[in-house]
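I'd like to ask you about the structure that follows.
Complex shown without one protein chain; remaining protein chains in place.
The chains carry the letters A, B and C, assigned in the order they are written, with residues numbered from 1 in each.
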Amino acid sequence: MRYSIFSLAANALTGHRRWKPTWRDAAPKAGGYDVVVIGGGGHGLATAYYLARNHGIRNVAVIEKGWIGSGNVGRNTTIIRSNYLLPGNSSFYELSMKLWEGLEADLGYNAMVSQRGVLNLFHSDAQRDAYVRRGNAMRLEGIDAELLSREDVRREMPFLAFDDARFPIKGGLRQRRGGTARHDAVAWGYAGAASERGVDIIQNCEVTGFLTDPDGRVTGVETTRGAIRAGKTAMAVAGNSSRVAALAGFRLPIESHVLQAFVSEAIKPLIDNVVTFGAGHFYISQSDKGGLVFGGDIDGYNSYAQRGNLPTVEDVCEGGMALMPAIGRVRMLRSWGGIMDMSMDGSPIIDHAPVAGLYLNAGWCYGGFKATPASGHCFAHLIATDAPAREAAAYRLDRFERGYTIDEKGQGAQANLH
Amino acid sequence: MTDFALSERPAFFGAVLPTSAALAASERTGLGIATVTARRGRAGELAETVRAAFGVSLPSGPKAVRSGGLTFVGTGPGTWLAFQDGGGWRFARDLAERLGPLASVCDQSSGYGVLRVAGPKTRATLAKGVPVDLHPAAFRPGDAAVTLASHVGIVLWQVDEEPTYDIAVFRSLAGSFADWLAASAAEFTAVPGH
Amino acid sequence: MRIDCPFCGPRDLREFSFLGDAEAAGSALADATPAADAAAPDEAGRVYLRANPAGRHRGLWYHEAGCRSWLAIERDTRTHEIFSVELARKEPA
């Protein structure tokens, strides 16, 4: 594509005056679109991209109420992995992993996909059994997984708390192909590649209602920048799913919850993988800039404010200090929150909405960043063909009513426990 | 019948408790402790009976009321923890008999360890984990709270102005509570001059 | 966040846990013998489709590290402002 070391060098010589916008900032077209995608997050942008790329549907608009990437794609802890347990999930997340692996070449944009490995630690025999079960499920799906002993973990991360720990580390399950990606760049890369294929990216445009025909079929959206007609309308609004669904007159098996995340001041490389603590709510990696990026549990009450409260901050840092006392004197630089679409079984929904003409992509909880490529891929498939993609076939909306929930954690119908 | 009696080991047995002028803690052993919960629709009669039998009015909020060696602490709507000096496990049994069908009573004589904490640095020490305002303007003798100390659940009530507090901690957590208390008091007990 | 528990008074968020929407949390247990096969048709809706508005919301909370009362709290989910806190227990007349 247009970005390369050569274009960079050539531009350097001309003072970088010739760069064009990464994506076109479009205004709504009067004639409407074949497909309107609500939500300029990772999923919405990827959906538009794959509609154009895989299905040749280019008369597409992505409508974003703020600036693209202002939602969760711009505020997550960047972990990508496909270490899922249940069949409905593992095939989907592995598709995503494969798409990540080819993403830069595909988009012509360096989203800094870094397969530095994801290590889940366990602290009891029962937890080891559960991770072995998971690792085997992954291997059956053709996904890489390794079991690490306590000594293996100690060799690789000697600065973890091996002595005087409340919950001693007994080993870990590692997926080497897991890692991180530069979150914002994922949105920008998809936006650029979609825009290049003709997709209109419309920022500062909030959907406030739906246009319907007399049969109640959705025919477009009402927005802060006027009505926009659409052959098909798709929603990928993550934390705002329930609000947008309410505009269309239905409820979702989703509750919105705030998840906080944290970044430390930049330090020289200390942690070269992604680690999760199995006996507390804490996970961490280090950004290329040097900040320790970490998080833990959700605050636990439903919320649309992108911020949380102190008890959770303390809980996360307690987990951090229990696992990694070497980060004690590193300072937290910034904290923030994102609103997550916590589904009632912890797994997503990619399906027709209960309203005709409307397509639904929601319920990503705190795990939808890694899903971005597959979500866009499968959602585009559903929108284009009206049939579910094979890898996302389990993500039906009626699974709750019918009892086919996909509950990785076994917590049941309580959103904040997933 | 066996002719021996089992020996008792209180909750804080072996725990290292601060005993400085700044703050001293000691365990109140031998207490009879019981949860008392009013039966449905019998709260009024219960209050009457308690008043008649023990000369105290059951508090309807988070308060500790005392009569002689007996203290009732309000721990929830219609629920109290009762403490009887020297009452041991028999206290709950006797109380259940006295209250009959008006309340459900459970023996908790072994369920808690109760510390008496006093000294000029008591408030400053408790502030390091108790998220309740214990300032004399906000919390007075007779006030009680079911709350936390760091991560340990406690029932706390103020005994006098000194201030002296009684703190009931679930038995299994006594050691962790004592660790926290000692660490929190260390600043006042370890630094010379304090 | 501070929650003014009707029994305990104002307390810190860390003492509480949240369950979910207050209206949805009920139980449609049949008083009489249920027909063994008849799942109440709206039971799945009640359990899974929770009200999740941006704005005023009545939710159920538990004063877990306090008086162990279940509370119904009306709160703005955008600002976290709390309008009312009451015991969820409704004494039947």
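Quick notes on this one:
By definition in this document, contacts are C-beta pairs under 8 Å (C-beta built on N, C-alpha and C of every residue); 3 or more make two chains touch, one makes a residue touch a chain.
Here is the rule we use: contacts and distances are computed from a predicted model.
According to its UniProt record, the chain left out of view corresponds to "Sarcosine oxidase subunit alpha family protein" among "Putative monovalent cation/H+ antiporter subunit C", "Molybdopterin synthase catalytic subunit", "Sarcosine oxidase subunit alpha family protein" or "CoA transferase subunit A". Across the entire complex, contacts from the unshown chain go to A, B, C.
Taking the complete complex into account, residues 1-2, 4-11, 14, 35, 37-41, 89, 93, 103-104, 106-112, 127-133, 135, 137-138, 150-152, 170-173, 175-177, 179-180, 183-184, 186-191 of subunit B touch the chain not shown. Residues touching the missing chain, restricted to subunit A, are 3-5, 7-9, 12-13, 15-17, 19-25, 66-70, 74, 87, 90-91, 104-105, 108-116, 123-126, 128-137, 139-142, 145-147, 159, 161, 164-167, 179, 182, 184-185, 188-189, 203, 264-270, 279-280, 286, 288-290, 305, 307, 309-310, 313-314, 316-322, 325-336, 399, 401-405, 407, 409-413 (touch as defined at the top).
Although one chain is not displayed, its contacts with subunit C can still be listed: residues 1-3, 12-13, 17, 19, 25-31, 33-34, 36-40, 43-44, 47, 60, 62, 64, 68-70, 79-82, 87-92.
The rule we apply is simple: only the chains that are shown with their structure count from here on.
Note: centroid distance subunit A to subunit C, computed from Cα atoms, is 30 Å.
Remark: subunit B and subunit C have CA centroids separated by 30 Å (rounded to whole angstrom). Chain contacts: subunit C has residues 12, 14 touching two or more partner chains.
Those residues of subunit B in touch with two or more other chains do not exist in this structure. Interface of subunit C with subunit A (complex): residues 1, 12-14, 17-21, 44-45, 47-54, 57, 59, 61, 75, 77-80. The residues of subunit A lying in touch with subunit C in their complex are 240, 242-243, 246, 251-256, 300-305, 309-311, 344, 400-401, 413-416.
Taken together, the subunit C residues at the contact with subunit B in this complex read 6-9, 11-12, 14-15, 65-69, 87, 89.
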